[in-house]
Each structure stands twice: as C-alpha cells, then as structure tokens.
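Excluded from the complex is one protein chain; the other protein chains are retained at their positions.
Letters A and B mark the chains in the order given here, with residues in each chain numbered from 1 onward.
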Amino acid sequence: MVYFILKRMVQSVFVMLAVAFLAFSLFRFVGDPITQMTGVETSVADQERLREELGLNDPFVSQFMRFTGDMLKGDFGFSYRTRQPVADMIADRIPATLELGVVALIISLVVGVPAGVYTALKPRGVLTQTILMTTLVGVSIPTFVIGIMLIFIFGVQLGWLPTFGRGGTVQIGSWESSLFTIDGWRALLLPAITLGVYQLTLTMRLVRAEMMEVMRSDYIRFAMARGVPMGRLHYKHALANTMVPVITIIGLQFGGVIAFSIVTESVFQWPGMGLLFLESIRFVDIPVMGVYLVVIAFFFVLVNLVVDLLYVAIDPRLRISDVS
Amino acid sequence: MIALLKKYEGLWLFVHSPAAIVAAMVAVLIFLGAVFAPWVALVNPYDLSSFSLFDGLLPPAWQDGSNPKYLLGTDDQGRDMISSILYGARLSLVIGLSALTIAAILGVGLGLAAGYYGGRFDAVVMRIADVQLALPAILTALLIDGIARGILPAAIQQDLRVAVLTLAIALSLWVNFARTARASTFVQMNKEYVQAAIMMGQRPTRVMFVHILPNILGPLLVILTVDLASAILLEATLSFLGIGLPADSPSLGTLIRIGMQFLLSGEWWILWIPTLFLVALVVSINILGDFLRDIFNPRLR
Partner (left out) sequence: MLPLKLAVLGGALSMSALAASAETFRWASTTDPQTMDPHAVNSAPVLSFLNNIYEGLVRRGQDMSIEPSLATSWEPLEGENGWRFKLREGVTFQNGAAFTSEDVLFSYQRASDEAADVRSWFAPVTDMRVVDEFTVDFVTSAPNPLFPDSIANFMILDKDWAEANDAALPARDAENFATMNVNGTGPFTLADRDPGVRTTLAPNGAWWDDASHNITEAVFTPIGNSATGLAALLSGEIDFIQPIPLQDVAQVESRDGFKVLEGEETRVIMFGFGHEHDTLLYSSDVTDANPFTDPRVRLAAAHALDIASIDRVLFRGKIEPASQLVPAGISGFSEANQNRPDYNPDRAKELLAEAGYPDGFSFGLKCTNDRYINDEALCRAAASMFAAVGLNAELSTGPVRDYWPQLREDDFDMYLLGWSPGTFDMEHPIRFLMHSQDDSRKLGSWNFGNYSNARVDELLPMVQQEIDPAARQSMIDEIIAITQDEVAYIPLYTQPLIWAAKDNVELTQRADNFFMLRWVTVN
C-alpha cells in the first residue's frame, strides 16, 4: 500500500516535470514578447537591450533550469504585460474558475444522475428516447454556440440575465465569491449551464451504462429473486453500486471542466483563469501562459492521484494495472 | 459463423432503427456533397476570381433582396453559402478523418504493444498517456499550434495550417485508442487462441495484428465514430478561439467563426446555416456511434 502510494506520487512528479518542460519549450518558441512589451516607436536597439536584460538570449537549457527552479521556489515571475507577479494574477482568478466549474458540475450531476437512472430503468420509454435524443443534440453543438445562443435569448432578447462578468461578488479573505449574492448567482447561471451541458451528457450516459450493467449482475438478480421491493432495489442497491466508477469519472471530469472553461469564459467574459490564459496568448505573455499550463496540469495530476488512491481505498482487490 | 450472425443481427437492428437510418442518410449525403464539392458547388471559395464582393451579403432565396442564383445567400465576401459549406465540410472531414487515422494508428499500435508486452513498456506508454491526459484536448491543440508557429518559418506556416491542426487534434485523441486497445488486448491475451499462437512461435507483430487486432475492432470502431465527432467539434472550437484555420480556407469551424460577427447584425444566414449543418453532421455521426456501441456491447440493449 505504502509502496503503491509512493509509486503513484513519483509518477505524478514525473508527469509534472514533463508538463513543465512542454510548457516552457512551447513558450520559448512562440511569438516575440519584446514586440508586445514595447510600443510603436521603440527603437530596435532598445528592444535588443530589453531582450538581453530579460535573459531571452540565454541558452535554452539555462532558461529552462531558471524557469523550473523559480517555480519550485514558488516564484512564478512577473507578467510581461502587466508587470504584476504571475502568482497573484492566477491566484486572483482561481476562485472564479473553480466556482464556475463546481456549479457546472453540480448542474450536470443534479440533472445527469436522475436522467441516467431513469433512462436505464425504462430503456424503451418515449421520455427516454426524447432525453437521449436531446442530449445527443446537446453534445453535438459546440460549447461556444450554446453560450452565444443563451446570451442572445436570455440577455439580449429577454433581458433576464446578465451576459458578462461575475456580477456582485463578496470578498471572503482572499477568496472573491459570487455565491453569496443574488446578483452573483444571476451572472453565474448562463456560463454554468453552458459549461455544464457537455458534462451533463457524459454523466447521464455513464450513469445509464453503469446502472444497466449493475441491473444485470447476479447480485441484483438474487435480490430480485428474494423479493426486495423494486424501488428500494433501484435506488439503494443498484445506484449505490454504480457510484464508485461514476464518482471516479466525475473527479476526472472536473479537470476537463476547468480546461473547457476557457471557451465559456471567453464567451461570457468570465474573469477566470481561462480568460486570463486567452488574454495572455493574445499578448504573448509567456510567464502567464507557462504558469497556467503548469497549474492546470497540477490540478489534473492531483485529481488523478486522489481518484486512484480512493479507488484502492474503496476496493483493495483492484490491482494497479487494472486501475489505469 | 458467429461473425456472420453478428453481421446479420446488426443489419437487422439497423433496418429497425429509424434514427440510425436517418443519421446514416444525412451522414452519407454530407460525405457525398463534400467529396464531390468541386463538381456540385457553384463557386470555388479558394478561387478568388470566381466570386465578387459585389454580390456580398445577399440573403437566402426566400427573403427579400435575394438573388435566386444563391439559394442560401452569400457571405460578406460574396461567396455562395452552399458552396462554402460544401467545401467547408470537405475540409472539416479531411481534417477529422486524417487526425483520426493518425490517432488510431498511433494509439492502437502503442496500445496493442503495451497490452502484449506489458511490464516496463506498458508503464512507459501509460505514463506518456498520463502526461497527455494532464493536458486536455484543447490545451494540447493550443500547444501544438504554438510550437508550430514558433519553429516553422513564417513563409510555410500558412501552407501547413491544415497539417498542424490535424496533428494537434490527432495528438489529443490518440490516448482513447491506446487505452481501449490496451485493455482489450489484456482480455484477449488470456484467450486460448492467442496463447496457442504464441506457443506456436509466431512473431509478436503477427500475433498482434493478425490474431488480436481483428478481435478488438468492435470497441475501436465505436471510439473511431465518437472521436470523429469530437475531432470536428474540436476543430470548430479552435477556429472560434482564433487559432484554427484562416478565413480563406473555410472549414465549417471557420465559417462559424466568421458568421459570429453577424450574430446581431441581421444577416443570420451567415452564422446559422453553417452551424445547423455542423450540428446535423455531428449529431448523425454520434447517432451512428451510439448504434455501433449498442451492437458491439449487446448487454446494454
């Protein structure tokens, strides 16, 4: 057990290093930060001097060593564009993205799990076919089109909900939250639905598949034969058994939600990490881009690790080779 | 014998599934339109002299101020919408299918080998897959795009946009194939026919590709279909974020990006017709994917 945990952690460190290298080498090669940092009338000589000062002329390896070393020390550098510490910029944006992601995930669960159970129990019903068809269409529309449609209908035409930003936020320590005001919730609704639709479909299909699988298992058939009431059978025994793999996947989905929030945040001008990332791509703000990639990868690896450990904790019979 | 029965059963199910029939018809129509675009389209959107700005922004034929020559209207450059969409679908499908081919070859090859050899090789492949999974598809595509922009000379970047985009999508999809192939191979490895082939001293490549591969095609086919839909959507999303294809090589995603500018302006057809078309294409592919999944996983029926 201890060996397994250690092994998993070493692997995670390996993954993080690889991602750091990728992130760094990518941004070492993209665009020219100097042209972004300086104005129209800056002379070529001044640009060259700045390039030298920032160490952009150093060899690749020493730049990477400096990048990784600084990062391990918790020094994420300064943005080329705003000249602020990147760590602060990203930290400021984390609450917005996390709240959006969590609410989107909750929407996908609250709708997705019951829908999955229902469609599994009544596979031939008209409602089931309708739900399946709707989700199929939902998953086939690009996220950004869904967002724009919602803005157009609920923002511009009906004027019910705000179309951009976070609305009223409340500062709790260093965490800026939009969950404690009505205004904040109104602003959160459309982006969260947009982001949640895709996950909702995944969740529903997963629950449905697992549920159908479990309903066919010997264990449920025995229970049925013993005369356990159907309602109890469905919700206590069957659903409980589907939850382990479902929770696993949901954990992993959370990473996807965070990453896909790039698109949603762009459409709704939601001031989270994804929007910051897109802005930094636009302005070739290398330090911000690099740190964002590493932070996202860190989220993924962390969730992955926790899920793996949970898995083993719940079901020790599972061997590691079956888990991945 | 069993394969034959399965085949017939699949056909039987297909004939009795109206959704699958409609989806297949839509998909086939779009495929045909895309393949024969150069012969059926009114203008060639790549040939700048075949259209004129003078015809720009004409509405579809049933609206006032339209020109019957352009059934679904024209865009802001004077290009016939139908022609743009046919060529766009062509490009989207070329990108999607090539990306899938690359992803499938890479993923299935690695997955088969990992499942067959196991041990250290398996561990290395799976760790690479972990790194890949730690960067979601959209970020992978951004990365590849950025690397290409950084290391390729500007002169040839334009010509390589399609290749770069294809590679970006391929690299974000191969893991699905690898994992599925690996898991299925593990199962097959314990089967007697595989053990027998190994004991008879057959070469590993032969065992993998001649014996194991045909028996794991089912789940791979499902992934292939579902991922084709993902690839097309991913291309559209990347184009929306402005890192996909330029406007003069209009894929469906690029057409939607261009159409976005007309969301509020009244020229609704420039946005919504390509969008409808894209959604119809992806929905059909997804329905077929679902159908295939049901066939290859009969327990879910």
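Note that in this section a residue touches a chain if its C-beta (ideal position, glycine included) is under 8 Å from a C-beta of that chain, and two chains touch if they have at least 3 such contacts.
Being a predicted model, the structure only gives us computed values, none of them experimental.
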{"item": "Which residue of A:S12, A:T97, A:T163 or A:T203 touches the chain not shown here", "value": "A:T163"}
{"item": "Touching residue (missing chain; options B:T101, B:Q195 or B:S265)", "value": "B:S265"}
{"item": "Hidden partner chain, touching residue among A:A23, A:I151 or A:L188", "value": "A:I151"}
{"item": "Hidden partner interface residues of chain B, rising order", "value": "48-49, 51-54, 56-57, 76-78, 149, 154-155, 157-158, 242, 246-248, 260-267"}
{"item": "Chain A residues that touch the omitted chain in the full complex", "value": "31-32, 35-46, 49-50, 53-54, 78, 80-85, 89, 92, 148, 151-152, 155-156, 158-160, 162-166, 266-269, 271, 275-276, 278-279, 282-284"}
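We take it that only the chains that are shown with their structure count from here on.
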{"item": "Between chain B and chain A, distance of the C-alpha-averaged centres to the nearest whole Å", "value": "23"}
{"item": "Partner chain A, residues of chain B touching it in the complex", "value": "19, 122, 126-127, 130-131, 133-136, 138-139, 142-143, 146-147, 149-151, 229, 233, 236-237, 240-241, 243, 253, 256, 260, 263-264, 275, 278-279, 282-283, 286-287, 290, 299-300"}
{"item": "Residue ranges of chain A touching chain B (in the complex, touch as defined)", "value": "11, 14-15, 18-19, 22-23, 25-31, 132-133, 136-137, 139-145, 148, 152, 156, 209, 212-213, 216, 255-256, 259-260, 262-263, 266, 278, 281, 293, 296-297, 300-301, 304, 321, 324"}
